[in-house]
Every structure is written in structure tokens, then in C-alpha cells.
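Everything on this sheet refers to the single structure shown next.
Note that this complex is displayed minus one protein chain, with the remaining chains in position.
For reference, chains read A and B in written order, and residue numbers begin at 1 within each chain.
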Amino acid sequence: MSPHPLPAFDAVTAEARGSVLYVTIHSPPINLLGPALVADLVTLIEYADTPDSYPVIVFTSADPEFFIPHVDVNRVAEYRHVASRLTGEASLGLLFRRLSTTSAVTIAQIEGRVRGAGSEFVLACDMRFAALETAIFGQIEAGFGLVPGAGAIQHLVRLMGRSRALEVMLGAEDFDAAAAELYGWINRALPASLLPEYVTALAERIARFPVPALRAIKERVNAIALADEAAFRRDSDMFAEAIGHSETQARVAAMIERGMQQRSWTERNMGQALGEL
Amino acid sequence: MSPHPLPAFDAVTAEARGSVLYVTIHSPPINLLGPALVADLVTLIEYADTPDSYPVIVFTSADPEFFIPHVDVNRVAEYRHVASRLTGEASLGLLFRRLSTTSAVTIAQIEGRVRGAGSEFVLACDMRFAALETAIFGQIEAGFGLVPGAGAIQHLVRLMGRSRALEVMLGAEDFDAAAAELYGWINRALPASLLPEYVTALAERIARFPVPALRAIKERVNAIALADEAAFRRDSDMFAEAIGHSETQARVAAMIERGMQQRSWTERNMGQALGEL
Partner (left out) sequence: MSPHPLPAFDAVTAEARGSVLYVTIHSPPINLLGPALVADLVTLIEYADTPDSYPVIVFTSADPEFFIPHVDVNRVAEYRHVASRLTGEASLGLLFRRLSTTSAVTIAQIEGRVRGAGSEFVLACDMRFAALETAIFGQIEAGFGLVPGAGAIQHLVRLMGRSRALEVMLGAEDFDAAAAELYGWINRALPASLLPEYVTALAERIARFPVPALRAIKERVNAIALADEAAFRRDSDMFAEAIGHSETQARVAAMIERGMQQRSWTERNMGQALGEL
């Protein structure tokens, strides 16, 4: 247990069990990534890096259908500004990169949809396990005339190679957990009934190992596989620039018209919806 | 539709359907990669990079058994010279690298054999989908005392890692589509009956997305995963140097004696034939 009391959160709940901190995303209606969730991530990362904090953090969602579906497209400037509290730069990509370098080992347990920056959030975690029957993955930016701005380009190319990363990002299609496992988007797909127990057991196991070794291994791995800040910054800048283009704004508006940002058929089937736009 | 009329081709046919350009390799008897096909690639790449050209190109083969089996071993100097029209250098590897940086998104739909430079051609495409029952992959150069000279070393190592790339290139054995999928040589293996529809749907989907985003994503991915020109040039030079060695010439002659370069058992079963040489 950490000697530090848990901070207050708005868009997540946090509960410690033993040496593992379980953080549950709970930002109704559908866990859009907006200023409140970003503020909580800033708080959480700062907390994770206090001495003697929890060595392992598990992220889950209170919403079985949506882990993080994507950013709140109406509040891009706001959440970017909130991110700058931690990194000094208004960039979700640099915030997520900072998450990848926290002292804590981070594990995402994914039952629902992660698309866009939701996918980028779980890619920034150290590991990702997903429910075979229900998890859905999408890197949807191209469908809006955008580039993934919060790290997907950097992570997906290194995880799955040039051709599969291009397919994922240019196709902007939905992938189920089995396909995500085949491509290396996630560590492993598991039956939904086994997933929580599997992740908990792994988290508790890691949390019992000596912390300095965990940190040293993560640092050495990041030195090889985590792209530098300049690469994340460039992607982030390209996203910020393209979001204002008229064609992007038109496509965003058309998707909102069809139900995007609400608990709707369009959010459940974003891959198909983008293809029919 | 592109505002530019389609150029004339010799070794391929090209047909536009909507915003997708379908290029079918048709160079009897078995689609050897020689001067005519290289000339068409030069023409096609130049066409693809004119403003407002087709955003997506799909490559298929008119020959169900052979996509591109390998180069025409009797015309190496010729096709290398033709390649220099585009890049200024007599190198198939640099031509293929140039294909990887075209504005268009390129997809290979593979029903038959791709070996040697045929494999390197599809590796230079942005994505590759293959027929489970019929597609065959081989990086056969080692069997002739050669190194892969047109990009396979650069692509395979990055796609499948050191050990599998060494197995593929040192073993020079035939791989079916399921094995190629497992190793990441291709994006995905699909039943032959579903393959054309799958590729067409993906191509048309991508072609409907805003073009600047497609280009930006491809450029960012290439910045990470496409080796630099010097690496391609070095492999290309090593191939050109080794092709003249007496042991290589003897092995090429022995394979031609056994039916190589014709529609023969040897071409159908090159992996086995090389092992029995």
C-alpha cells in the first residue's frame, strides 16, 4: 500500500487492493476523452511518480461497451490545454508518452471500444489485454481527414510493422480482439469471463517483485521502443493543424449528425459508419 | 476518377473503377520481372504522383499461378538500366523503395507465386493480402548464392524480426499464405473465394477518405519503417556483384536446365527444387 492518500478524481474512480491500484474510467455518457479525464490522468501520473507509490496500475472501464471511444471532438483545445499542466505542452501525445515513462507498470483491461485517442491511451500503457467477445479497436482518424495525433503512428508501426500499421490507420476499420492479437495491437485476447482474473493475477504477481528491477527493465525497454518526444510532438502538431480543415470539420459534423459522441449505433459501429459517410 | 488519361503499358493492364486503379500484371509466359514490367512500373509511379491521380492502386496478376515468380535472370542488366529512368540509379531496390513512397496507397492481391524480386515487389507495396489455398512466398536468393537485392532484407527484418527473417532468407524455402501471415510477411491470408471482394472493399473504402490524411499517414509511417536509400543501395550493389560469380552462374544455369523461367514443375516448386540442386 502506498503511504500517500489517493488524490481526488472526477472522471475515474481509483481503488487500491494490496499493491495494485485499480483505476476505473467512469465518465458518462460514453467515456469520451475530454478535459476531465485528461485532468485525472495528469493527477494520476503525478501520483504514480511519488516515491513509494503503487508499483502497478490497472485501467478498466465502468462502461462495458466503451473503454474510451475517442476524444470529445468539441473540446480539443480544452483537453490539450489541460495536458500541458503536466508536460508544459498542449499535446495529448506528449501526455501519453509521459504515461509510458511513469514509474508504475500500467496494464489496460479492455472489454469495450477503444478507438482514436482511446486506442492511443491503451497503446501508451505497458500492456493491454482484451475480451475476445466484446473489445473493439479502431484507429479512425483517416476517416475524418486526420492523422492519429497521440502516439498511434509511433506505437503501431513498431508493434506490427509498416504494412499492418498502414492497413489499420489508412483503413480506419474496426478490429476485434482476435485480429488485434494477431497484429500485436494488444498483448493477448482472452475470453471475457477469464479476463479480469487473468489481469488481476498478473498485476499482483508483478507488484510482488522488487520495484527497482521493474523500473530498470521498463527504462531499458523504453530506451529501445518508445519514440522520442519530437516524433510524438510532430504527430500531435499535424493532428492539431488538420482538425481545423473544412473537410475534417464537415466529416465531424456529419458523424455527429449520425449520432457520434452519444450512446448510438454510430458509436457502436464506427468502422462501418465511417465507410458509409 | 483521375483527370489524367491512363498511360500506355506493355506488361500490365490498368483499369480504373471509381477512385481505385486496378493494375493487372500480364507478362506471359509467367510474369517474370524483366525490362518491360520495370518500364511499366516506372510509368505507373510517375503517373501515380501526378496531382489528382488515383489515391489507391491495387495490383493483381492475370496468371493465377504466378504473380511475379522472380526476375528474368537473363536480363538483369537491362531491367536495372530501365529502373534508372526513374531514380537515376540502375537498381531495382531503389525503384521499389520509390514505389513505397508514392502518393498512392498500394495494395497487392496475391493468388499465385511471389518469389525473389516478386516478393520484394509486394513488400514494397503498402499492404499485401494473399489467397490461403494458392499463394506461395519465397525469398530464394541464398539458394543461388545471392543476397536479396531489392529490399527484402530491409523489409523482412522489420516485419518479422531477426530470427524469422534469417530463416526465410537463409532457408530460401516456400511458405504458404498461412505461414506468411504468421510471420507478418503479408497482412492477412484469406480464402481465395473471398480475397478479391475483401481487397476491393478495402481499396474503395480508403479511396473515399480525404487524400491529404492518407498521404500524411503514409509519410509518417515511412519515416519510421522504410529504410533509407543507402541501405537499399548497399543490398542492390551486393546482388549485382554476386550475380556474376561463377558459383551463382552455375546454379542459375542448372536451374534453367531444370525448367526455371518456364511454366514448369521447377517454377511451381522452386523451394523443393533449390533444395535438391
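Heads up, the rule we're going with is that a contact is a pair of C-beta atoms (placed from the backbone, for glycine too) under 8 Å apart; a residue touches a chain by one contact, two chains touch by 3 or more.
The shown structure was predicted, so the numbers you read here are calculated from the model rather than taken from an experiment.
**Q** I'm checking contacts with the chain that's been left out. Which of A:Thr24, A:Asn187 or A:Asn269 qualifies?
**A** Candidates A:Thr24, A:Asn187 or A:Asn269; residue touching the omitted chain: A:Asn187.
**Q** Which is it among A:Val71, A:Ala152 or A:Leu226 that touches the chain not included here?
**A** Per the contact definition at the top, the residue touching the missing chain is A:Leu226.
**Q** Of the listed residues A:Leu159, A:Ala192 or A:Ala250, which contacts the missing chain in the full complex?
**A** A:Leu159
**Q** One chain isn't shown here. Among A:Asp40, A:Asp72, A:Glu111 or A:Asp126, which residue touches it?
**A** Missing-chain contact among the listed residues: A:Asp126.
**Q** Could you tell me which of A:Val12, A:Ile57, A:Leu202 or A:Ala231 touches the chain that is not displayed?
**A** That would be A:Leu202, which touches the missing chain.
**Q** Using the touch rule from the top, list residues of chain A that touch the missing partner.
**A** Counting only chain A, the missing chain is touched by 105, 125-128, 155, 158-160, 181, 184, 186-187, 202, 205-206, 208-210, 212-214, 216-218, 220-222, 224-226.
**Q** Please output the residues of chain B touching the missing chain, sorted low to high.
**A** 141-148, 153-154, 157-158, 160-167, 169-173, 182, 227, 231, 234-235, 238, 242, 245, 247-248, 251, 275, 277
Quick note on the criterion: only the chains that are shown with their structure count from here on.
**Q** Report the inter-centroid distance (CA atoms only) between chain A and chain B in whole Å.
**A** That gives a centre separation of 35 Å.
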